[in-house]
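Dropping the structure in here first, questions after.
Here the complex is missing a single protein chain, while all its other protein chains stay put.
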Amino acid sequence: MLLISGGVYKPLYDNGGDVEGVALAPFYMDENPVTVGDFLEFVTANPTWRKSVISPLFSEESYLLLWKDDLNPGSLGRKEPVTHVSWFAAKAFAKWKGNRLPTIAEWEYVGSAGLRSPDGKTEMDFQKNLLALTNQPKPNPLPDVGGSPPNYWGIRDMHGLLWEWVSDFNSALITGESRADASLERKLYCGSGVVGASDFTDYAAFMRYAFRASVTAAYSGSNLGFRTVRSL
Amino acid sequence: MKDIFTQSWRVLLAFSLTILMLAATGCKNETLQGEENAVLTHAPAVPAAITRNYPTKVIVELETTEVIRRLADGVAYTFWTFGGEVPGKFIRVRQGDQVEFHLNNHPDSKMPHNIDLHAVTGPGGGAASSFTAPGKGTVFSFEALNPGLFVYHCATAPVGMHIANGMYGLILVEPKEGLPPVDKEFYVMQSEFYTQGAYGEAGLQPFDMSKALLETPDYVVFNGSVGSTTGDKALTANVGDRIRLFVGNGGPNLVSSFHVIGEIFDLVHTEGGGVANTNVQTTLVPAGGSAMVEFTVDVPGTFIIVDHSIFRAFNKGALAMLTVTGDENAQIYSGLKEEHVYLPEGGGIQEIDVTSANVPPAQNMAERIEAGSRIFAANCAACHQPSGQGIAGVFPPLAGSDFLMADAARAIGVVVNGLSEEIEVNGVKYNGVMPGVRLSDEDVANVLTFVRNSWGNEGGETVPADVAKVKSSH
Partner (left out) sequence: MRIYFLLFVLIWSGCSKSETHDMAEHDMATHDAAGMVLDAETPVLGDHSLYQVESSWTNQSGSTLSLSSLAGKPQVVAMTYTSCEVSCPRIVSAMQQIQRSAKSDVGFVLISIDPDRDTEQKLLAYADRMGLDPASWNLLTGDGDDVREMAALLGVRYQQMPDGEFAHSNIITVLDGEGVISHQQNEIASDLTSQTIEAVKSVVRAEGGLN
């Protein structure tokens, strides 16, 4: 794991407030997404998370879809990022490792780093390249982890390879009806219900937020994996 | 307490029964009968007209996918689709139908998607109830209250990008009495694409957000790609056919000036609605809007369908064709009766500004032909046709052209400087104006090598030095 020194994350959806941002304490983050090999170790040590055993409460049927059986990932490369894992399974893996899932703020903070600075937007064409990466169709099979150049923090594969679970994926009140999301009726929600974006040009971030809003905790899909973090 | 309750209950019941009877007679409500699965079609096909005279429950299944497909010759794009192609599949229902809509998002999709059908009365036009993660399906239902031709599209954030990548299509709600029968119906949908490379620049082109914000597309096309509906893929009809075009505009930004060259629309349901205008030359189709146009084809020939914001047609791809076969009718259209030279005042010839792609120079004739084919597709094919056949009487053919093959140096001059005098090609006279194309010597050599060695032509190689020589002697 690599050290991410603390900082401030400015949320995409700043809820209409002139928010200074979310202050983050320093933490460690996995350099790469969790791999098929890592997850094999986890299910070997934790039988309740094997695909034939897992409770339907904690995952859809597509859990570890491409695995031949409980302890056999079949043709999947051991260095490929693991996918078809639910939020519950990702969380249990992190706990087993003594870690946890990153929060949205932590993930986005690290993900907003460029190659040379903690704020990628100061680098030429950063957003454009990010959008192009995010917009690429899913490669099949997925390449091994570690393929992207390290960002400022030394973290790889945050964009373009796959989406990643975060601990509070179910926080943003986005309906998926993107035009209504700009003006959610206040009466429906406590606090300030108005959800407004702080940066209308960060399309790649809109896509991540839309994806998180589209899933439930038992969801397990071919484009969704995770990495873990640990507090200091 | 109980008595009062009972009494008021009776009064209310009597009152409501009266209302119910009034409602039953006043609304002429049709009852739903049966159930059927909607048959959807890819453009330019349209599902068969509805023959039912009663409403039914219609089940619509539509799948969202993300696919790499051809946008123009040599140019690919990652399209997000409703049904695997752009535009999305055509849906046809009847007013009063109860539509049960199943939206399924392919497991390999990266993005969640939803659908906003402009035919829906309800929050988000269905978008609020159809937000679907990859590998999931959602179901919602609506009653088709209003007849008309409606656009549907994805409304997931960032909504502009989902539309810009191809997520739109048309749903027709036929009025209860149906549409008047015609001989042919076609589905034509305009939209624009914003790519990082300029028009015709080869390779897989990513979406360009800044161009989309500026509303300056590189491509404006019918039915999802340059040349989707031209040449052997043109719409076809016979002389005497009554034709109905279901025209949509997916945008995301531009309004279309929809026009069929050489036809007058007898009838236009402006904006896809109930009012029928007659004798229309060009009709505006708003982004996220539609039109139903009808006309009868009286004479044979190729009728060119364009966005009459005309640079979009000839420089960005907004051009489709309707080929009509049958007997000539000299009364309606004589054909060419007389030819003479005519040059407009101050006949300055336009130049198309084409910036050369940073491609290494061709090393041999094969590479020259390969590179030339793309330049041809981008600059020449709109008029001379991908098949090099041209359009009889309007754009001269290049395939088997005696004019082209007779003189390589003259051909270079035509490409570089344009042409505005009458010429004779294979015995047919042409007096149109061809604009000069501003290309590098390398590109001119490549495109000429291509046209002089394609479709049966055998004209040898033209090299950049030949071009330079012609340019310097001009």
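Lettered A and B in written order, each chain numbered from 1.
Rule of thumb we're sticking to: a contact is a pair of C-beta atoms (placed from the backbone, for glycine too) under 8 Å apart; a residue touches a chain by one contact, two chains touch by 3 or more.
Predicted, not measured: the structure shown is a model, and the values here were computed from it.
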| item | value |
| --- | --- |
| Candidate in contact with the missing chain, chosen from B:Ser129, B:Thr270 or B:Ser454 | B:Ser129 |
| Sole residue of B:Ile68, B:Val139 or B:Ala406 that reaches the chain not shown, by the stated touch rule | B:Val139 |
| Per the touch definition above, residue among A:Asn46, A:Ser148 or A:Ser171 touching the missing chain | A:Ser171 |
| Interface with the undisplayed chain - residues on subunit A | 14-15, 17, 19, 55-57, 60-61, 87-88, 91, 100, 167-168, 170-173, 186-193, 195, 215-219 |
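Here is the rule we use: only the chains that are shown with their structure count from here on.
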| item | value |
| --- | --- |
| Chain centre separation (subunit A, subunit B; CA means) in Å | 38 |
| Residues on subunit B engaged by subunit A in the complex (per definition of touch) | 66-68, 78, 107-112, 114, 116, 123-124, 127-128, 130-136, 155-159, 161, 196, 206-207, 209-210, 213 |
| Contact set on subunit A toward subunit B in their complex | 62, 127-128, 131-132, 134-138, 140, 163, 174-181, 201, 203, 206-207, 209-211, 213-215, 219, 221-223 |
